[in-house]
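Moving on, here comes chain A:
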Amino acid sequence: MKKLALILCLFAGGLLLMNAHYLPMWGDPASPASTHVSPYFIENAYEHTKTPNMVAVVLADYRSYDTMFEAAVVLAAGFACFFLLRSRARGKKGGHHYYRHIPTGVTIKIEEGGKLPAENSKVFRSIDALWTPYDPIIQTTCRCLIPFLQIYSLYVLAHGHYSPGGGFQAGVVLGATIILLAISHNLKTSLKRMSERTAALWSIIGVFIFAGTGLLCLLLGMDYLNYEVLAPLLLSDEAMARSHSILIVEVGVTMAVMAVMVWIYYNLSSAGQQDEGL
Partner candidate 1 sequence: METLYSITPLLALLVSLAAVPAIVSSRNMNAREAWTFAAAFIKFGLVLSMAPFVLQGGTIHFTIAEVIPGVPIALKVDAFGLLFALVSSSLWIVTSAYSIGYMRGLDEHSQTRYFSFFAISLSATIGVAFSANLLTMYLFYEMLSFATYPLVAHNQDHEGRVSGRKYIAYLLGASVLLAFPAMLYVYVQAGTLDFTAGGVVAGNVNSGTLLVLALMLTFGFAKAGIMPLHSWLPVAMVAPTPVSALLHAVAVVKVGVFCVFRALTGTLGTGPLSDAGIGTIIAIFASITILVSSLMALSQDELKRRLAFSTVGQLSYIVLGVALLTPAALQGAMMHITMHAFGKITLFFCAGAIFVASGKKYISQMKGIGRRMPITMTAFFIGALSVIGLPPAGGFLSKWYLVIGTLESGQIAFLVVLLVSSILNAAYFLPIVYRAFFCPPEEDLYKNESIKESPPWCLYPLSITAIGCLVLFFYPQPFFRLAQLAVSQIMGG
Partner candidate 2 sequence: MDPIMMEFSQHSPVLIVMAPFLLGMAAAAAGWANRKWAFPMAFLGLLSGLIAAIHMLIKTAKGEILVYHMAGWLPPFGIAYRIDTFSALILTAIMAVALINLVASRASAEKDFTEKAPAWYALYVFFVSGLAGMVATEDIFNLYVLLEIASLSAYALIGMGHNRAPFAALNYLLMGTIGASFYLMGVAYIYIATGSLNMTDIAVILQEMGPNPTITMAFALCMTGLLAKMAAFPVHGWLPNAYTFAPDATTNVMAALTTKVSIYIMIRLVLSLFPLSLAFDTGIIADAMVWLATIGIFAGAFMALAQKSFKRMLTYIVVVEVAYMVGGFWLGNRAGMTGAMLHILNDAAMTLCVFMAVANIRARRGADAFSDLKGLFQTMPFSMGALVISGLAIIGIPPTCGFFSKWYLISGGIEAGHWGFVIALLSASIINAILFFKVFEIAFFEVPAETFGQNSREHESDHHTHHGLPSLAMAEARISMLIPLIIMALTLLALGFMTGGIVNLFIDPAIPGQVL
């Protein structure tokens, strides 16, 4: 199998490499990719949308439909993880649950009807002889860091029109803060801040903001996702309406990405139990 795979890969790779010399030179400004469609974007993006970041414009306007489905893929992945892993079978089957002892970081499995050892009992230390004392420095640092990270993510979102950034990046950073909270404290803490239900609904709402904007355009009589028609609602001219709409859909993307990242983390880290798993 291995040899076969190697031969296959070498053969196909050889074919592709031999073919590579028909491809345009590295950085050639006259290559078809740079001369056919892309000049239109570069030349017209600002005029059409009053947004200097062409990537954002192509992303959220010219090819907004792709981007919407990109958010949808994320949503589907979130649901896929949930659907595959999540089990709320506690108390029904097996009847056990996990408990993490915060001072030692030891997680123990408690069988049906089993009793929880006292908070300060020696049991936990004896389980893990090499335990490192629970470290308040990490916890505190993270607690301090998280708000700044969150503000930064909002900046990435809001400034996406003018600099590299945008909905996905903001969403990932925002999601990372919640995950950081879960890592530095524990899953319960972050679940208290953002429950699974919130995560699921946020992800749906996020995609819905995007898709709904498109639907609104359709209901107002233009093509799907054609933001022009929103100009009266946004109290601006057509180009600015596009600019504003880009922000709206980016907000939706941010929400969806953030929520799904957190949600997938919840499920993966606890194998769907969402108790003291990891």
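Behind the choice of candidates: all candidates are chains of the complex that A comes from, given by their letters.
Just so we're on the same page, a contact is a pair of C-beta atoms (placed from the backbone, for glycine too) under 8 Å apart; a residue touches a chain by one contact, two chains touch by 3 or more; residues count from 1.
Values in this document were obtained by computation on a predicted structure and should not be read as measured data.
Student: Looking at chain A, find the partner in this complex that touches it; the options are 1 or 2.
Tutor: 2
Student: Quick one: in the complex, what on chain A touches candidate 2?
Tutor: Touch list, chain A to candidate 2: 15-16, 19, 22-24, 31-38, 40-41, 61-66, 69-70, 72-73, 75-77, 79-84, 86, 88, 197, 200-201, 204, 207-208, 211-212, 214-215, 218, 221-228.
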